[in-house]
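One protein chain omitted, others in place.
Presenting chain A:
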Amino acid sequence: MHKIESNNVNFYYGENHALRDISLSMKENTVTALIGPSGCGKSTYLRLLNRMNDLIDGTKMTGSIVIDGTDIYGKNTNVDNLRKNVGMVFQKPNPFPKTIFENVAYGLRVNGITDKNEIEERVVTTIEQVALWDEVKDKLKKSAFELSGGQQQRLCIARALAIKPSILLMDEPTSALDPISTSKIEELIYELKNKYTIVIVTHNMQQAGRVSDTTAFFYMGELIEYDKTKTIFTKPAIKQTEDYITGRFG
C-alpha cells in the first residue's frame, strides 16, 4: 500500500485552475522530488498534503488525497492531527522568535506534553537527529535568531520532527542557503529517509537528482511525468520533461 495516494486532484484559487487531475502515489520511506517551473503547481500540491491551503480564502479542491488509508479531506479528519503527522519545512528558515530550546519544545507543548523531563529529552534527541547538537548545546537558552541561516533551517527541521510525524514536506528548503549549508541539509534528508516519507519541492535539478528516489515533473498545473528519479534524469519518456531537465525552458 502507498503511504500517500492522490486521486484526480483538482485545485482552484478562485477562477484559476491551479492543479489539473493530479494522480500521484508515494511509497513509505522514500524521497519524492516535485520539480517544474515557477507557477507549475508543485508547491500548491505539496501544501494540499497537510491542508495548508485551507488557510487561503476562496480556494476549492476536488478529488481525494489518502494518507495511511484515510482520506485527509474526509469529513471525519481532524486537521490538527493530520498536521501533527505531516511536518513541514519552509523555503526561508523561519524559527519562532524564541530560544533555540523553545523552538523545538513548542510543538510538544501545543500537543499537550507537559512533563519537563520528557520535553527536555525529546528536544535534545531531535536536535541531535538533525546534527545540530554540537553547534548549539551551549546556547539552548539563546535566541534562535543568533544562528546562521543553515543552522536555523536545521532547527526548523528539528521543530517539525519533534512531534514525531511520519511525513515531512519540504518547500524549497535550501533555496535561501549557501552551498555548504545546502549539502548539510541534503545529507540530513538522506538520513531521515529511513524513518520518514519525504516530499520535497526544489528548483535545483542536481538536488532532485541527489536526494530523491522518485521525481514528479509538473507543468502548468498538470503532472507531466512521474517515475524513478534515475529514469526521469536519464531517459525521460516525455519530451517536455527532457527539455526542462536539460535547461531548454523553465
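Methods note: a contact is a pair of C-beta atoms (placed from the backbone, for glycine too) under 8 Å apart; a residue touches a chain by one contact, two chains touch by 3 or more; residues count from 1.
We adopt the following convention: contacts and distances are computed from a predicted model.
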{"item": "Omitted chain (choose from \"Glycolate oxidase subunit GlcE\", \"Malonate decarboxylase acyl carrier protein\", \"Phosphate transport system permease protein PstA\" or \"Integral membrane protein\") - UniProt protein name", "value": "\"Phosphate transport system permease protein PstA\""}
{"item": "Contact partner of the left-out chain, one of A:Gly39, A:Gly74 or A:Pro97", "value": "A:Pro97"}
{"item": "Residue of A:Ile4, A:Met52, A:Val123 or A:Ile232 in touch with the missing chain, whole complex considered", "value": "A:Met52"}
{"item": "Which of A:Lys3, A:Arg159 or A:Lys184 contacts the chain that the document leaves out", "value": "A:Arg159"}
{"item": "Contacts of chain A with the absent chain, listed as residue ranges", "value": "50, 52, 55, 57-58, 80-81, 83-84, 86-88, 90-92, 94, 96-99, 102, 106-107, 110-111, 142-143, 145, 156, 159-160, 163"}
